[in-house]
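Shown next, in structure tokens, is the structure this report addresses.
One chain of protein is taken out of this complex; the other chains stay put.
The chains carry the letters A and B, assigned in the order they are written, with residues numbered from 1 in each.
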Amino acid sequence: MHATTTHLGQPTSERTPRNFRWRVVDIVVASVIGVASGVIFWAWGLAWSPLSAILAFTPGLEGLLAGGWLFAGVLGGLIIRKPGAALYTEVVAAVVSMLIGTQWGFSTLIWGIVEGLGAEIVLALFLYANWRLGVALLAGAGAGVAVGLLDTTFTSYAALDFGYKAVYFVSAVVSGTVLAGLLSWLTVRGLARTGALGRFASGREGSRAPSAALS
Amino acid sequence: MPPSSSFTPARDPQIRAVQIRARNWGWRHAGRHNQAVSGLDLQIEPGERVLLLGASGAGKSTLVHALAGVLGDAEDGDETGSLLVDGRRAAEARGRVGLVLQDPDSQVVLARVGDDVAFGCENLAVPRAEIWPRVRRALAEVGLNLPLDHPTGGLSGGQKQRLALAGVLAMQPGLLLLDEPTANLDPGGVIDVRDAVVRSLDHSEATLVVIEHRVEVWQDVVDRVIVLDPAGGVLADGATREILSSQGERLAQAGVWVPALPPRFPTRHPISHRQALLSAEALAVGRVPFGRRTASVVAEGITLDVCAGTATVVTGPNGAGKSTLALTLAGLLAPAGGTLRASDSFAAGIKPAPHRWRSKQLLTRIGTVFQDPEHQFLAASVRDDLLIGPRALGLSVAEQNIRVDELMHRLRLDHLADANPFTLSGGEKRRMSVATVLATRPRLLVLDEPTFGQDSRTWQELVTFLAELLDEGTALVAVTHDAQFVSALADEEYRLGTPDPIRLPAGAL
Partner (left out) sequence: MSLLTPTIRPSVVARLNPVAKLAVALTVSCALLLSIDWVSAGVALLLEAVLLLWCGLSARQFWLRTAPVWIAAPMASITTILYGEDSGTLLWQFGFISVTEGSVQLGLAIGLRVLAIGLPGIVLLATTDPTDLADGLAQVLRLPSRFVLGGLAGLRLVGMFIEDWQSLTLARRARGVGDGGGVRGAARRFFGPAFSLLVISVRRGSKLATAMEARGFGSDEPRTWARPSRVGAADAVLVGIGFAIAGIAIGVAVSAEAWSFILA
């Protein structure tokens, strides 16, 4: 019944035991990020109409705005680092933006699931072990591919000519890489420095300064 | 659902108090170099009431979290030795132990009062027929006579803490753990929570372990005091009176509020010529709610003058509008009625209404220290954050550095220059938020609850420092519940919430 004993005073090398089961803190923080992102998604959705009108001089360029709805999954995946994190966070964000009220109604949920899968699949390909910048960018690109395919097939963009569909697809992927991939990665780094991620592996890498979480 | 009735249940035979045994127990958080707790040997008998004290870093919170079984597994840290709750490891004894934490907002799980209290019972698989009677009993015990579908969002801090306590009591635990439950509450809330705990313990006779640096609140409730040593193990352990007298000095040094050793008030050397800076005439204050146009007024008819070198203290009950008044005087909120004018020397060439001043114009005139220091953090290191004000003023780089270095030295922040502000301790955050505001040398300082939740050492430093500022000619407006702060510093007191706000020169209380 006793816990395993370790020697005190030995240098602490982070042998992170890779546990893929979600703890309660994983679920709650992923939900918080999801809900916060959902509010941002909703606001982005409001801004989308005027912004896309501006970009509409070349139809298809509105794809550049798509990344604004993709960052939740990548952000959640990078912070929680467990299977399903990207999918869960993106879906929660989509549901929340839907609850508040968007013009896309229920399709928001379906889009959220597919977008989340786009990022999730990339992270899975790296076996949930690699969390560097390149992987973050690829995950963002993955989500961009997902939304690009969805939009050019099922929404009003399906009614465009093929050339414009291609423009949309490419700009969606670029947007995903930058807005969802790069921005999320930078955010996680910033968060880790504030000590807010003390209970996550993403917050402990390279941390040397003792922070005052629990005394 | 009908409102919970208030009846006092008899001693509950179902609750068995818990015994705690620690043998050479230690814990190291993952990612940290040092052990949080090491070599701990102690035994707490069922039904005992213990106050846990110690300097910060002694591991009190870690111990309490471990007893609740929420420290985590191998992913979160390494455990050594054994810590047994009723003969079993803490993580396996869920439901036998209840934990109430410090932050009222971070413990509310669900949106309705009844649902939140029922949450614990649901997790313990209590049959539905038994859940709601338990919920009503728990709410009655803590004195929250609210209907079960009352929204949890609108509750005060004291009410939220009592709600958290009710949620814990509904689980009928044999061990009640309280981690600084009253630190973030006003004096009224503190008493409410303490009384609620006492009432519930009289019924359940459960074991109690409470961490609090305000000893006065709990000294008559507990019979044993354990002081933890930051270097490991137990420093002192014994009856309340004994420990407080033998360890009193040491504890006070560590920041504990020992009743027999109150903090010393600084001596003031008030300046002679007190120039008027701001004057309010029949001022009405209020905030504009989200999505509306007009402000909802919370206080009106306020007439007061703020003069250089004087400390004006704003007091009053919760909800009377103290914070709103402070923010209005600071030029951050527009007045909802009446006038607020800056004197000519204070305005120095710009419009007399502070809320119309541009951000940069506020910097050298009014500095505001918010109740939550974290809301003021702008940069990724303490030094960079302090530089923001002087830089916005357009000072030369050399001058910026001189000011910032001087402030960091004066407020003992030198060793934290490169640390991220969010990683600082409570007292350090408070000192830093004061430093950031002083970097631009404002003539008026507005503080919202500056001593909230502070230990005695930080309190002492802050009050002494503010006295120095006053003697140098800075004006001070402080919103506070803290009666000691008022006695130490106030030249004038403005009490809100009474039909005609009273203006008392301090000393007339």
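The criterion applied here is as follows: a residue touches a chain if its C-beta (ideal position, glycine included) is under 8 Å from a C-beta of that chain, and two chains touch if they have at least 3 such contacts.
All values reported here derive from a predicted model rather than from experimental measurement.
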item	value
Listed residues A:Leu65, A:Leu78, A:Met98 or A:Ala201, member touching the removed chain	A:Met98
Option from B:Ile131, B:Val190, B:Leu438 or B:Ala488 whose C-beta touches the chain left out	B:Ile131
Interface residues of chain B (partner: the chain not displayed)	65, 68-70, 94-95, 97-99, 101, 103, 105-112, 115, 118-128, 131-132, 135, 153, 164, 167-168, 171, 290-291, 327, 330, 332-333, 358-360, 362-363, 366-368, 370, 372, 374-378, 388-389, 392-393, 422, 436-437, 440
Contact footprint on chain A, counting only the chain that is left out	22-25, 27-36, 39-40, 45-46, 49, 52-53, 56-59, 79, 88, 92, 96, 98-110, 153-154, 156, 158-161, 164, 187, 190-191, 194, 196-199
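Keep this in mind: only the chains that are shown with their structure count from here on.
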item	value
Whole-Å separation of chain centres (CA-atom averages), chain A against chain B	34
Of chain B, residues touching chain A in the complex	26, 28-36, 38, 56-62, 65, 72-76, 78-82, 84, 88-89, 380, 419-426
Of chain A, residues touching chain B in the complex	1-6, 8, 12, 14, 16-17, 19, 23, 190, 193-196, 198-199, 201, 203-204, 207, 209-215
